[in-house]
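Every protein chain except one is present and positioned as in the full complex.
Now for chain A:
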Amino acid sequence: MVEIKLDHIYKKYAGNDNYSVTDFNLHIKDHEFIVFVGPSGCGKSTTIRMIAGLEDITDGELKMDGKVMNEIAPKDRDIAMVFQNYALYPNMTVYDNMAFSLKIQHVNKAEIKKRVANAAEILGLEAFLDRKPAALSGGQRQRVALGRAIVREAKLFLLDEPLSNLDAKLRVSMRAQIAQLHQRLKTNMIYVTHDQVEAMTMADRIVLTKQGEIQQVGTPSQLYNQPVNQFVAGFMGSPSMNFFEGELHENRFTTLDQQLTVTVTDQKLQKLRDAGYANQKVTMGIRAEDIHTGPDLLEKMADAKVQAKVDVAELLGVETMLYVTNGYQEFVAKVNAQNTHRPDEIITLAFDMNRAHFFDSQSQVTIA
C-alpha cells in the first residue's frame, strides 16, 4: 500500500508564537494501524490534517513512498478521510454521498454502483442507500462516512476522532468494526483519538503526543508496560497510574510524609543505583491493578504492605475500585470484588513492586 515518513515536521499557525507541532518524526510502515493519542491541544489533529493536505506544513518533509508530498493537493494524495462530525453532504442521499468522489473522478456508473454496493454490504448500509443523512442515527452516519472512504479504495485512511460523537456502547461496537475493516482492507490507517482505550484496543502502534511533541511511539503493550516518562505512564491506562513522591533509603522507598514505606525489588534497585538515584528523590508509579487486598497476596508481598483508609468503594462487577488515603496521599486500587471493603475502613494493601515504575522527580523520565 503506502509507506509514510514524517521527517522533522513543524507546524506554526500565523499569529501564534508557539509551534503546534514540534519536530514530529515518524515512519509508518505498510498496512499499519497507527493511533495518534494525546490530550486536547497536543497537535494530533493538526498532524493528521497536515498528512491530508488540509494544513500547510511549516517545516519538514512528508513523504509517501519516498515522494515528498508537502505541496501536493489533498485530492492527489490518494487518501480518504473520516471526520469527527462525519461531514456528510446533507443534500445527498447515502448512495450519492458515497459515490460523490467517484462521480467527480468520472468513474463509470457500473463501477460506482459496484463499489458503493460493496461498501454498503461491508457496513450494513444496504437498507439506507436512499436516505439523506438527516434521517440516519449517529452510528449510521459514521458508517456512511466510513463507506465514503472505502469506495475510494485509497492507500491511506485518515480518521480524525471518528467515534467521539457516539455514545459509549456504540463506540465499542464501531471500534470493533473499524478494526475489522482494517483487517479486511489491509490499508494504512491513521486514527486520531483522545481516548486511550481506543488507542490501546485498535492500534498496531500508538503515537502519544503532548503539546505538539511526540512522547513515545510503540505498541500498546510497550506504552502501557514500559512508558518512557511519567506523562505516558499517567496517560495510558484507566484509572491513571498512582504516583508517589518520595525518597530512596537503602532498599526502601518512603513517601515525603513518611507515611508509606515499601521495599524496592533488587532488580529495580540496581537500576536506580546505577543511574545514581541512591538516597535521592524519585517518583514511584504503580497501577491500580498492581495493588492488592487478597490475603494470599498480602502474605506474598509482605514487605510492600501499606495501611490506608477507604474513601469510596466502587463495585464494577468482577472488580472493585477502591479510592483510598494514606497520610496526605490519595490513590486507587483495583481489587477483586470478592474482598469487600466499606468506606472509612482502615485496610491493608500490598503493592506488587515488580510492577512498580520509578521516574526522575524533576525531568519525569523513567529510571526503572
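We take it that a contact is a pair of C-beta atoms (placed from the backbone, for glycine too) under 8 Å apart; a residue touches a chain by one contact, two chains touch by 3 or more; residues count from 1.
Simple rule for what comes next: contacts and distances are computed from a predicted model.
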Hidden subunit of the complex - UniProt protein name among "Acyl carrier protein", "TPP-dependent acetoin dehydrogenase complex, E1 protein subunit beta", "Universal stress protein" or "Sugar ABC transporter substrate binding protein": "Sugar ABC transporter substrate binding protein"
Absent-chain contact - pick from A:74, A:234 or A:327: A:74
Where the unshown chain meets chain A, residue by residue: 52-54, 73-75, 79-81, 83-85, 87-92, 100-101, 104-105, 148, 152
